[in-house]
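Apart from one protein chain that is not included, each protein chain of the complex appears where it belongs.
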Amino acid sequence: MLESLRKSILSEADSEDLRVIVISANGPVFSSGHDLKELTSAQGREHHVQVFNTCSEVMTLIQDIPVPVMAMVNGVATAAGCQLVASCDIVIASEKSTFATPGVNVGLFCSTPAVAIGRTVPRKVALEMLFTGSPISAHDALLHGLVSKVVPENRLEEETLAIAERICWASQPVVALGKATFYSQMAQGRDAAYATASKVMVENLALRDGQEGIRAFIEKREPVWSHTTEKAHD
Amino acid sequence: MLESLRKSILSEADSEDLRVIVISANGPVFSSGHDLKELTSAQGREHHVQVFNTCSEVMTLIQDIPVPVMAMVNGVATAAGCQLVASCDIVIASEKSTFATPGVNVGLFCSTPAVAIGRTVPRKVALEMLFTGSPISAHDALLHGLVSKVVPENRLEEETLAIAERICWASQPVVALGKATFYSQMAQGRDAAYATASKVMVENLALRDGQEGIRAFIEKREPVWSHTTEKAHD
Partner (left out) sequence: MLESLRKSILSEADSEDLRVIVISANGPVFSSGHDLKELTSAQGREHHVQVFNTCSEVMTLIQDIPVPVMAMVNGVATAAGCQLVASCDIVIASEKSTFATPGVNVGLFCSTPAVAIGRTVPRKVALEMLFTGSPISAHDALLHGLVSKVVPENRLEEETLAIAERICWASQPVVALGKATFYSQMAQGRDAAYATASKVMVENLALRDGQEGIRAFIEKREPVWSHTTEKAHD
């Protein structure tokens, strides 16, 4: 599953037409994380190393590719499944969804999920989830910043697609520049972050789509994006 | 506007009598950020560089001057206006206020606003705002930590001034030491932060106002602040 996700992301990321990725699941479980049968000592240490390296690679890839990645969650997201939720850029969840890091119950503390979850929710919320393994509701996940929006199950797809369509409408290179800059500046101190972001604003303005958007705004018309990284002529 | 704000802050920051700054606006818009007409390619790259450098300077200045800076928001705060909100120490907003980073809609991703907003609200909230440009309500801004308090419009001034007056009542050098220490220790790791803050506590206790406050508390009377950085005599 992780390999398939990794390959899909990498192959699609090369496509010029890709604007947004939505990760969803069939059935009542969004993702329950690793298959524990793969983690018995019979599989061997090298296999374990590979599983967790691939997992971390997928989770960081989600943030490092140029298009926004959304999760549409309708059910249970646990362990690495909860890590997947925490790693996505935007998460829309149905009211019945729940989120947990129950690894402690099977003697395998959710330390890799904690990397993503600890950077998404307040520390005390993360620690209670990790130490007890108890699930939190969609409402609490929203309260604590683990998901972006909670909607009734029958409106989940509609609400998710509305956001996805808004993203698809925007200029692809502008979104890509914005996403890459967000994650890189957030890893810096405030002053270095402003130096990075100010430089990007000037680059963004030099893009053809940067100038088209501003001209369209001033002329009170819809912009016509080139979706290219071409520089503006004038 | 940015230049004027910068000059006002810098000139006032020299005043011994300054205790707090409250930024507010007339009309239904708190601030809608940059004037897009200044950002066309006709203005030239050097002008763009200067605009964003001045902007970052104002935003960091707000946090680096010795007095608390409050925003009193009664309306729309978008793009660099939302960045201004996120950069203030304390923000009181009326219920009708809304907050957005709609740059993506005009082909100019709100990358500099994201520096302040990404350090203020959970990452998923910031990314949904940035990728969709959709506004969030005052209620959601409070929920996610973008504002400190939300009040009915007819109580906005009263509530803001009550907090401002509390700050004015306190010893100026004690507040200045506290504000500077807060931002400097927050940029450090936990153990370095404790080393910084522990040292400051001892310095604070050596201030005349540090000792006056404690004596007044023990003697159950109101303190009489010197508002100076003089050391205590005894």
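For reference, chains read A and B in written order, and residue numbers begin at 1 within each chain.
Keep this in mind: a contact is a pair of C-beta atoms (placed from the backbone, for glycine too) under 8 Å apart; a residue touches a chain by one contact, two chains touch by 3 or more.
Note that the structure is predicted; figures quoted are calculated from it, not measured.
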| item | value |
| --- | --- |
| Touch criterion as defined above, residue of B:Leu10, B:Val29 or B:Ile214 at the omitted chain | B:Ile214 |
| Touch with the omitted chain, as defined above, among B:Ser56, B:Thr98, B:Thr112 or B:Ser171 | B:Ser171 |
| Which of B:Glu57, B:Asp89 or B:Glu128 contacts the chain that the document leaves out | B:Asp89 |
| Per the touch definition above, residue among A:Ala13, A:Leu39, A:Ala180 or A:Ala206 touching the missing chain | A:Leu39 |
| Touch residues of chain A, complete complex, unshown partner | 36-37, 39-42, 45, 48-49, 52-53, 55-56, 59-60, 63, 104-112, 114-115, 118-119, 121-128, 130-134, 143-144, 187 |
| Absent chain, residues of chain B that touch it | 68, 88-91, 119-121, 143-149, 163, 166-167, 170-171, 174-175, 177-179, 181-182, 185-186, 189-191, 193-195, 197-198, 200-202, 204-207, 209-218, 223, 225, 232, 234 |
